[in-house]
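A protein chain is absent from this complex, but the other protein chains hold their places.
When the chains are written out, they are named A and B in that same order, and each has its own residue count from 1.
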Amino acid sequence: MQKILYIEDELLMQNIVDKILTREGYEVQVASDGKTGMQKLTENNFDFDLIITDIMMPYANGFEIISKIRNHTSPKKIPIIVVSTIGNEDAILEAFKLGADDFLKKPIMAGELLIRVKRLAGQ
Amino acid sequence: MDFSYFTDASVAQLLEEFYYSPLIIQIAIFFIFFSVLCILVTYTSILTKRHRGYRLEKKLERINPIIDELILKNIIFNDELNKEVEEGEPANLIPLHDFQKTPFKSAFGKQALINRIISFRKSFKGTIAFYLRQLYIDLELDKQSFNKMKSTKWDKKVVALVELTAMDMSIADVNILPLTNSKNSELRAEARHAYIKLSKNEPFKFFDVVTEPLLMWDQIQLFKIITTTEDIAIPNFARWVTYSTNKSIVSFCLKLIVYYNQVDGIPAVIKLLDTKDHDLRASAINCLGKLKVDEVENKLLDIYGNQTLNCQIEILKAIGRIRSGKSIDFLKYEFLHSSDFDLRKNAARSIISGGTKAQETIQLLLDTATNENLLILKHCMNPLIKF
Partner (left out) sequence: MWEFITSFYESTIFVYGLMLLIIYAILAILSFIAIASYVKKNKYFDYDAIVSSPLTPGISVIAPAFNEGLTIISNVKSLLTLNYPVFEVIIVNDGSTDETLQLMIAEFSLIVVEFAYNPKIKTQPVKCIYKSTQAAFSKLIVIDKVNGKSKADASNAGVNVAAYNYFLCTDVDCILDKDTLLKLVEPIMKHNKGRVIATGATLRIANSCDFDGTLITRMRPPKSLIPRFQEIEYIRSFVMGKVGWGYINCVSNVSGGLGLFDKDIAIKAGGYDFLSFGEDMDLITRMCRYSVDNKIKYAICYVPITLCWTEGPSTLKTLMRQRTRWARGLAQIVSSHFSLLFNPRYGKIGMIAFPYIFFFELLAPVIEFLGILYFIFLIYFGLINWHFALLLLVFVYSYAVMISTLAILWDQFTFRYYKTWGEVLRLCLTTFLEFFLFHPFIVIFSIRGYLFFLSRKKHSWGNMERRGFNNTTLSTAK
C-alpha cells in the first residue's frame, strides 16, 4: 500500500482530503503543523511514497519541509505536491525551485488531486 | 427639607447630610454609586459573554463533525452523484433527509450548515463545490440568506451578500443596486463586489460610474472575482484607461491588462505616458514593461530626462523587462553617472537581466568599476539577494 504524508494546518481540508485518499486505498498520515510534519518524517525514516504539504504553517513552513526532504539522502526521491492558498508567483516558483513536483492552488478539485496523486505515488 | 417620613432614622440622616453637602460631594457620592453599579454590571456581562461564547464553541464543536460526516457520505462519497448524466435525463439528486433532521431544524443548525458549506467551498472547487451549492439550494438555505438581506442592520446585509456571493446565487438588480449606493462604506463595497460577480448584464458598469477611489482591498476583491469567476466576460480594459477619470480605476485596469496580456490595449497605455499624474505614469510604464512592448523603448528613453524619480525607476525596470539589448549604453550611462543610488541600482539590475546580450558590458563594468559600483553590481548579480 502506498504511504502518503499530508501536512496541512487547516483541519477541515486535512480531514476531508485524508478521508478521500484513504478511501482510494492509500495509507495516509496527517500532521497539522511543520514541526509534527518533520517528526512524522523522521519517525518513519522518510519512508513515504508521496508528501502533500501546505506552505503557511506554524513552526516550519512548507519550504522548510520541502528542502528538508530534498536534503535527506534517501534511496528514492519522494514526490512532493504543494497545496496552498498563496497566489503569489514568487512563492509558487520558490516551491518548484526547492524541488516540489506539483503545485495546486486552493480551492482544489478533488478529482484533479487524485489524478495527480496517482500519477506521482502510483496506485 | 423634611426627611422625617423615613422610618429608619439613620437613612434619613444620611439623606439629609447628602442634601446639605456641597455640590462636588453630591456629584462624588452619585458617581461612587454609579461606579459600583457599573462594576457589578460589567462583571455579569463578562460572565455571560464568556459563557455564551463557550457554549457556542461547544455547540459548533459538536455540530461541525456531524456536518462533515454527512457531506462526506451524501456528496463526496456518493457514487450515485458521480455517475455520468445522459443528455435529457434529470440531474442526480442529493439525498436530503439527513440534513433535514434535528440539529438542522433550528436556525442555529441551518446557519452552521451554511457556514460549513462555505468553508468547504473555500477548500474545494469542481464537482464537490457544485453539489454543495445544489445542497444549499435544495435545503432552501438561500432563503435564510435572503432574509438577512431584508434586515435593517448593515452588518447583517453584508453577511447576506457574502453568503450569497460565496454560493454564486444571483441577486435581482432591484435588490442589490440600491445597496451599491449605501451610505455605509462597508455595505457599499460589498454590494459592488457582489454586483460584479453576480450580475449577468454589464458587470463592469461600475467602472464607468464610480467616482470614489478603489481601495487596495477593493482591488484585491475585484481582482479575485474577475480572475476566478468562470463565466464572466472579460472586456477590453483599455477602455477605462482611456476614458475613466478615476485614477484608481485606471491603475487597476492597467494591472488587469497585464494579467490578461491584452496587447490590444497597448496604444491606450502609451497615450497615458502623457498624463500629468506621475503615479499613473509610473503604473503605465510598469504595465508596458511587463507586457514587454519593445516599440515603446525609444519613447521611454526620450522622456526619461524630465521624469520624477519613481517614473525614472519604472523606466529602468521596464527596459530591464523588455530585454531588447538596444538600450544597454543608456543603462550603462545611468549606472555610472546618476547621482541617485536607487537609479544606479535599478540600472545595474536591468543591465544584468540582459543576460548573454549584455555579457560584454557587464564584464567591462566589473573590470573598471569603483568599489561602490562593484558592490552594486555584485549585489544585483547575487542570486541570494532578491531586491
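Note that in this section a residue touches a chain if its C-beta (ideal position, glycine included) is under 8 Å from a C-beta of that chain, and two chains touch if they have at least 3 such contacts.
Because the structure is predicted, anything quoted here is derived from the model rather than measured.
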Chain not shown: contacting residue from B:Met216, B:Ile234, B:Val263 or B:Leu366: B:Met216
Residues of chain A (touch criterion as defined above) contacting the omitted chain: 34-35, 56-61, 63-64, 66-68, 85-91, 94, 97-98, 105-106
Touching residues on chain B - with respect to the absent chain: 21-22, 24-25, 28-29, 31-32, 35-36, 38-39, 42-43, 45-47, 49-51, 53-54, 122, 155, 158-159, 162, 185-186, 190, 212, 215-217, 219-221, 223-224, 255, 341-342, 345, 372, 375-376, 378-380, 382, 384-387
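The definition used in the following text is that only the chains that are shown with their structure count from here on.
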Mean-CA-position distance for chain B and chain A (Å): 28
List of chain A residues in touch with chain B within their complex: 10, 12-13, 15-16, 19-20, 23, 90, 106-112
In the complex, chain B residues that touch chain A: 68, 72, 76-77, 119-129, 386
